[in-house]
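Only a single protein chain was left out; the remaining protein chains are all shown in position.
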Amino acid sequence: MCTDNPGVWEYIANWARKHSIWVLAYGTGCGAIEMPPTMTSRYDAERFGLRGAATPRQADLLIISGYLATKTLKRVIRTYEQMYDPKYVLALGSCTINGGMYWDSYNTIKKLDLYIPVDVYVAGCMPRPEAIIEGIIALQKRIEEGRAEGAKKYRENIEWYKKNQREVFGDEMLPDYTWNFEGGI
Amino acid sequence: MSTGMRIVDIIAYPFIAFLIGMLYMGIARNIIGRIHRRWGPPVLQNLIDVFKLYRKREAGSHGVMFHLGPIIMVTGVVTCLYFIPMLSDGRWLKGFSFDGDLILVTYLMVLGALGMALGVGQGGVPFGVMGVTRGLTRLIGLEIPYFIAIIVLMAHYNTASINKIIELQAGGLSNWAMFKVPLAFIASLFSFWGMMGASPFDIPGAPQEVASGPATEFGGKYLALMMSSRGIFGFLKLTLWVDLFMGGAANLLILVGKTFVLFVTVLFVTSVYSRFKVEQAVDFMWRYPTIIGLIALVIEMVR
Amino acid sequence: MIGPHNIVLIPVVIGILAYFAGKLVRPVREGLTLLSSLFVCYVVLFKAGLNTIGIYTYNFSLPQYFDGFRFGNNGFSWYFAVIIAFSYLFVSLASFPLVKDKEYHGSFYLFFNIVAGALLGIVYSRDLVSFFIFWEIMTWSSYFLVVMNPNTKGKTGLTYIVFNVAGAYAMLTAMLIVYSYAGSFHFDRVVKAVSLMTNSTVFFISLLFAIGFLVKMATMPLHIWAPDAYTESEDSFTPFFSGTLSKMGVYGFILFFGMLIGFVNIKGVYEIKDTSLIGYIVAWLGVVTSVFATFRAIVQDEIKRLLAYSSIAQVGYIVTAMAVGTALGVAGALYHALIHSVIKLLLFITVAGVIYRTGKNKFSELGGLITRMPLSYLAVLFGIIGLAGMPPFGGFASKWVIYMSLIKNHYYFLLIGMIVSSTAAFLYCYKLIYGIFLGHPSSQGLMEVKEVPGFLWVPQIVLMMVLMLTGFFPGYIVPFIETAMKGIGFSVAFNSTSAYTLSAALGGFNGFVVINVLGAIFVFVFVWYTLFFPKSKRLHRLDIYWAAETPDENTPLHYGYGIGAELDRIPWVGMSLRTHITRFYEKTGEQISGIASVLKDVVFNGDGQIYMLYAILTLVSIFLLMGR
Amino acid sequence: MIERFLMNTHYIVLIGVILLLIIGFFGALTKRNLIKILIALGIADTGVNLFFITIGYISGKTAPIFSKNGLTASQMVDPVPQALVLTAIVIGVAVLALGLSIIIRVYEHYGTLNVSRIKRMRG
Partner (left out) sequence: MSLNPILMIAVPLFVAFSIPLLGYIHKKAGLYAMSATLLFNTFLSFSTLPHAFEKPIRVIIAGYKPPFGINLAITPFSIFLACLISLMGFIVSIYLLKDETTETQEKFSMLILLVVMGATGIVLTGDIFNMFVFLEIMSISSYALTSIRKDRKGSEAGIKFLLVGSISSTFLLLGIAIIYNQLGTLNMADIARRFSQMNPKLAFAAVSFLFLGLGIESEMFPLNAWAPDVYQGAPAPVAALFSAVTVKAGLYAMIRFLYTISNNSSFIKLLMLFGIATVIVSELSALKQTDVKRMLGYSSLGQIGVILFAVGIGTKTALEGAVFHFVNHAVLKATMFLSIGLLAKYAGGSSFEELKGIGKKYPFLAGVFAIGALGVMGFPPLNGFMSKLMILTAAAKAEHVVLVMLVLAASVVEGFYYFRVLQVMFREPEPTRIEKRSVSLAFVIPLVVLVGMIVGIGLFPGVLMPYFKGAAMDILSRGDYISVMLSGGGAL
């Protein structure tokens, strides 16, 4: 029962991954305030199998909910690298798409995609809970079709991502033990 | 009851507990959702979660002991399960309960948690250690009312083997231990909620304070193992309480029925009360349940 | 022929020989000690015979007045002799590397051998005088071992000697009273004499004997000396100190209260809940000791002090079990005595090795040694499983017997007290293994540490085997316990049939099945997990969830040593941690020295004339008082 | 017995002995000066010697001088106590002499003879 032969087994796995997404709600901007209504009674994202995850080790979905200062980006990258393989990123708000209203600010990130692979963008200067749930459903469809392979993408062109990150961080790079591993269990 | 059937019976033992346990947790999340006036996840949500975690492609480990931590936890829980008879007819689903007694079961319940703690230790996350310390300190509080209750039971039925206790409770509702030694049952209920991790007592794994405590550093397949062992553990405690206080179960259906009734009491407590601090939990446990238990003990000694 | 009577001399003579021979050739000391310990083990196991009730009167030119020493051996002394012999062997093995380059190398081997000889003497003596003589030799020779390493406080030694000598003299007074009734010191004559004593005398001598033995077992009001003495005694002697010396208190208590005075006689005096008043009080002392000592152990930062308090707590269980005087209780006490000395030997030897290698003895300075010292980790793991009384190993079996004895005889409140302390024991067990081996190394030096010296592996592995053996076959020890019990006249308590099971009054369990089930499941899950899942990545030490921050080399991550800090906030436990009985003893100490200095200055005030006045006054007082 | 005792010793001498003893001890206990104490002890000593002599005295008999011819044993007083007193006197003298030499030494060191101040060694 090895893991990555496409066939039926993978289909079932994707079905399970679709229906149980554990969210690491990263309150990095104004979008964080939208997360509670989506999870609680009125919009109840738990119906879709969403559940808050306390640590990146347990999480599948990383929601970046707003502008990203370079300082916050370092934390986001470390968290992303600590998550395990089928991991997805949902970027809320226009600030993650093209810098939004901070398009000319000196210390915000203009395009999130340069630094970590993003699965679904939800535009809007802070999308409402319905829009977030819409984004999640889109994400679930991607997972079902098996196209939500952000982790593989990050692994394959790690140099490119690291080059972009080094441009932003300069010499204060993150330690690299979070992404390249020697063997052993 | 050929040996072949006996082997199937033994192998099926933990899986039955796993399924029912996961089912109960799913139902619990659904009911709590309904209490919050929202739909809540589907009943099989927990099973899906566990299956998803099993199919995670990556998992990190901090060393051999880290790798063995969850394994020992499952081992401890399943071993403890084997020493508690699910059905009281003595033929099916009785595990190895005839080889052990109540004190053995009490200590086996804690074995899993201690094994897990070793894994958490090597994980090196300070949150993990804090979670373990809170868990063990809470245990000091929980163990006392529970032990007083089982002392009363042992004194009342003058035996320590669970099967014999079930037999002595046969014959109708009136001579269940629940009614024979009601105060002891009430005292044990408090510690039951504590051990189930019901809300006022879910101190070790509190996500807000200690980032899910012991499970902080465990992801992927290890988390799956921990969730399934928590499911089995839930069901294990339910069957134990049913055996001790509600006269055991003749067949699986009665078992599910009785355990579900007991499980509902946990729900009421979880959804209403907010979390205790550790010292509040221990102080609470040593105050009311212990006094109730002692009263039961005195009544027992007088008789 | 070598027998119980002259086995005592072997270690003592060899100790003295080793001391002087060692001045010429240093390693002679190790060789001789090893030789003597092996020889003692051989004699104890085979030569002395299981229940040869031989009495070797040994009139070595003593004044006819004492009509001779008497030595003998029966199941009961054999049981304790085996504990002594093997711990003597293991501790001497462990001490070779640890004491090799210390400057008190010679005197260590001298006093260590003398103590071992004295213990054998105690166990084999069959009359009160030889019992007392070897008890005193044990006291003063262990005193020198306590004060041996220079960085200990002087006060420790003095507190140790005052308590133990006072306890020994309490015992001596009781022996003399018994002698004045019995006319002889031999055990058989004493047993006859005790039955004709009046109730109040029986109560008085059992009180004095109780004091003598409780001091040795460090039970609560008399335990002041124990934590400091265990912590500050020479590292390689502490296993022997806490593992075996405290068992002499157990041996004495059972021997005197079981056989000589007899529980039935004491019960006749004042009876409460069908046991003797003294027994009941001592049982409660045992429980109080174990509860207080366990909570005190949790908050310690020094490794050896934690283990010291844990020894006091564990011996507290033994005291409770045997004090109530029931057959099953005494059996439980004997079983737990064996298990406790095995565990304490294992833990203290390993800790001594760790301290020897790292040079640090505090949890806050250690951590993360599991990768460097795997065998020691395993040893401590086995040790804490035994200490906490967890099922797979022998620790559970002995605790189970003690619980069963308390339930069977309806001492429920004693049992509840014991449960509080045995549950709290999990905390200090976890702290012990976490503080040293798990978590993060507190300093860089810990990463280059080597495994404990080779000599320590032998005791560690053998003791681990013993723990597993008692786990696999809990009933294996039962026949030896029963012969021991018959040796002091107790009826048989167990009704377990085979070596696999252990069953007594209310229930029983099959250790073999427990371990097999555990093993089977473990293997199954381990195989399933290691083969059928993607290999997990080896994460870096600092690659931990740190709220998205990046911890570097010197962020303090080894939080575990703070376990127990939260106990202060728990009302009852906090109060127990704050009360100190040492204040009471310090005050009495000041009182006595106050009287002493007043007396000294008043009576001997240096003025010649006053001395003459004393003479005249005495004359006048003699005339007045005696004159009429 | 008392009559025999009183009969052959003069009443006065007995009172003298008691007086001497009282003076001696009174002096030894109250006087501060070391030399005075020694003198007082000497007085007590002579008191005892006097007592010893009076014991041996038989009224109407003379001193026991054997060399004098014509003196029979019956006329002599009991000679034994007198012999003893001789040795006692010698001892008294020896003690006195030794005491005085030690007092000189004490005076050199302490500069005073007041006994209440010679107590460096106490407690």
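Each chain gets a letter, A, B, C and D, in the order it is written, and its residues are counted from 1.
Here is the rule we use: a residue touches a chain if its C-beta (ideal position, glycine included) is under 8 Å from a C-beta of that chain, and two chains touch if they have at least 3 such contacts.
Keep in mind that this is a model prediction, so the values were computed, not measured.
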item: Shown chains touched by the chain that is not drawn here; value: C, D
item: Identified contact with the non-displayed chain, of D:Ile23, D:Leu71 or D:Val95; value: D:Val95
item: Omitted-chain contact residue, chosen from C:Gly157, C:Gly353, C:Gly439 or C:Pro459; value: C:Gly157
item: Residues of chain D in contact with the chain not shown; value: 1-2, 5, 24, 28, 34, 37, 41, 44-45, 48-49, 51-52, 55, 80-81, 84, 87-88, 91, 94-95, 98-99, 102-103, 105-106, 109-110, 118-123
item: Missing-partner contacts on chain C, residue numbers; value: 60-65, 129, 132-134, 136-137, 139-140, 143, 147, 150, 154, 157-158, 161-162, 165-166, 169, 172-173, 176-177, 179-180, 592-593, 595-597, 599-600, 603-604, 606, 608-612, 614-619, 622-623, 626-627
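As a convention for this text, only the chains that are shown with their structure count from here on.
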item: Two or more partner chains touched - positions in chain C; value: 530, 534, 536-539, 543, 545
item: Multi-chain contact residues (two or more partners), chain B; value: 57-61, 67, 211, 216-217, 220
item: Chain pairs in mutual contact under the definition given at the outset; value: A-B, A-C, B-C, C-D
item: Sites on chain A touched by chain B in the complex; value: 3-4, 13, 16-17, 19-20, 22, 40-42, 44, 46-47, 49, 51-52, 54-58, 60, 83-86, 151, 181, 185
item: Chain C-touching residues of chain B, taken from the complex the two chains share; value: 54, 57-63, 65, 67-68, 71-72, 74-76, 78-79, 82-83, 96, 99-104, 107-108, 110-111, 114, 117-118, 121-127, 129-130, 132-134, 136-137, 139-140, 143-144, 147-148, 151, 154-155, 158-161, 211, 216-217, 220-222, 225, 278-279, 282-283, 286, 297, 301
item: List of chain A residues in touch with chain C within their complex; value: 1, 3, 55-57, 75-76, 78-79, 82, 174-175, 177-178, 181-185
